[in-house]
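Take this structure, written in structure tokens, and hold onto it; I'll ask about it next.
Removed from the display is one protein chain of the complex; every other protein chain stays in position.
A and B label the chains in the order they appear, each numbered from 1.
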Amino acid sequence: MKILVVDDDGVTRKLLGLYLKGTGYEVEFAENGLDALEKLGIEDINIVLTDLNMPYMDGIEFTRNMKIEPLYKSIPVLMVTTESDDEEKQRAFEAGADGYLVKPVTAETINATIRELLKRIFSHGGEINV
Amino acid sequence: MTETKLNDKTFRELRDFIYEKSGIYVSDTKKYLIENRLHRRLLEKKVNSYEDYLYLIKYSGNGGELTSLLDAVTTNETYFYREPLHFEVIVNSIIPYLIKNGLKRIKIWSSACSTGEEPYTLAMLLQEKYPLKNLEFEIYGSDISNNVLATARKGVYSSYSVRNLPGYLLKKHFTTTNGSYLLSPEIKGMVRLLNINLVNPGEMVRVRGMDLVLCRNVLIYFDEKAKKRSVSHIYDALKPGGYLLVGAAESLHNVTRVFKPSVVNKTIVYKKV
Partner (left out) sequence: MHKKRLQSLLKKLESPEPSTRRRAAETLSDSDERAVYPLIKALRDESPGVQEAAMHSLVTIGGEVTAYMVQPLLRDEPSIRNMALIILKELGMVKLLLPLLKDKDDDIRKFAVDLLSEIGDKGGCRYLEEMIHDPNPNVRAACMTSIGKLKCRGLTDAVINALDDEEWVIFSAVDALGELGDSSAVEPLSRLIKRDSEPLRYAAIEALGKIGGNEAEGTLVGFIENSSGTIRTAAIRSLLSTGPGRKIKGISGDLLTMLSSNDMEEVKLALRGISSIGLKEATPNLLDRGGAMDPLNPGGAEMIPLFRECLASFGCTGELLEALSSDRLKYRGKVLAIEVAGECSCREAAPVLKELINSSARDIRRAGVRALGRLQIGEGSELFLSKTNDPDGHVREAAITALGRLRYGSAFDALLELLHAEPYINVKERIVEALLSIDEMKFISLIDGYESSVREMAARYSNNFDTLIRLSTDGNPSVRVSSLLALGRFSDKRAVEIIKPMVKDPSSDVRKAVAQSIEETGCCKVALRSLLSDEDMWVRFHALKALPDTDGSGDSALIISGLRDRAVPVVLKAIELISGFPPDEAKAALKELTGHPDEVVKEKVMEVLEQS
């Protein structure tokens, strides 16, 4: 199970990466939406964790791009951001995000949310490459 | 000639001069490279020190020495069919897509062609795959160094340079003499060679309306500012919907947002939105 962590802050990427690797997931990293689109094409990604505020391509635009792309639209997108107001949350879900967490997050929260997302995929008969 | 050393101050002045004129940023770790490459130039111009050489570059009229300086600093070895995957993507994905959109004449630009291997490889492969009479390819190759362009015009290559080519292409387009490989006039004729400096907007205006631009393994020599400038110029050189390909280890994701990345066969292809 490979997770793509997208965030422009190196320290955040490191921490989220450690949370996920600690659970046994494989982790790839990207610095912004453009970087993430490139990595999606090269690596076999199962889930995407993305920040919202990033230069060159933010998390909302990135999610929108993912969801119109036949190859990627079934990959669950979990937004992990400092933005807590409802307007942003609304925007994220309209863009196609499958989950939304507000930073700071704990290892438990992230992993529980990911388990939920995976359950949803399985119950809808989706495929996952482990 | 006494031992000439390149001291830090002179190195910085040289580096600034090179950067100003070409966008190429010579990092501290490459100081020895400049020293070595310019050493020969100092010998040729009978100049005793790098300091005097700086005077020469700045004040020898009509910028003649600048050309030699850039030649010395930028010559990078390349070979035919470098990164076969890229060529495959071009020939089997990008070109068909352009044709599907109704294009009858396709303009391709190899923007750091060095001694010519890249555009010539394209010419060979495209001629092989698309020999149709009603489809025309206009292939351009450019570089900042006159030396390498001269070599490209001659079209004589070593066995090292052709080592990656499939045998049938080698046989079809080259004749051998004394261990050298001479490229056929037909393929040479398919490529127009120009001297263009990627960071110079005045020069970049000469290239317009491109459908595909290759800019492989040159951006790595630029700093952030020069990268942004040259990529911005390339954007202007492309038609809307045109494509840009960079080197395998390179990416534009922290350079610009004007190109949309897509991945074909593990290769990142940028499209002018």
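By definition in this document, contacts are C-beta pairs under 8 Å (C-beta built on N, C-alpha and C of every residue); 3 or more make two chains touch, one makes a residue touch a chain.
Here the structure is a predicted model, which is why all the values come from computation and not from measurement.
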| item | value |
| --- | --- |
| Touching residue (missing chain; options B:Y157, B:Y221 or B:Y243) | B:Y221 |
| Chain B residues touching the omitted chain (full complex) | 1-2, 29, 40, 43, 46, 48, 52, 55, 58-59, 76-78, 158-160, 178-180, 217, 220-221, 232, 235-236, 240, 249, 256-258, 272-273 |
| For chain A, residues in touch with the removed chain | 9, 11, 14-15, 18-19, 21-22, 52-61, 82-84, 88, 91, 103-107 |
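Everything that follows uses one rule, which is that only the chains that are shown with their structure count from here on.
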| item | value |
| --- | --- |
| Complex contact set, residues of chain A against chain B | 30-32, 34-35, 37-38, 40-42, 55-57 |
| Interfacial residue positions of chain B with respect to chain A in the complex | 251-254, 256-257, 260-264, 266, 268 |
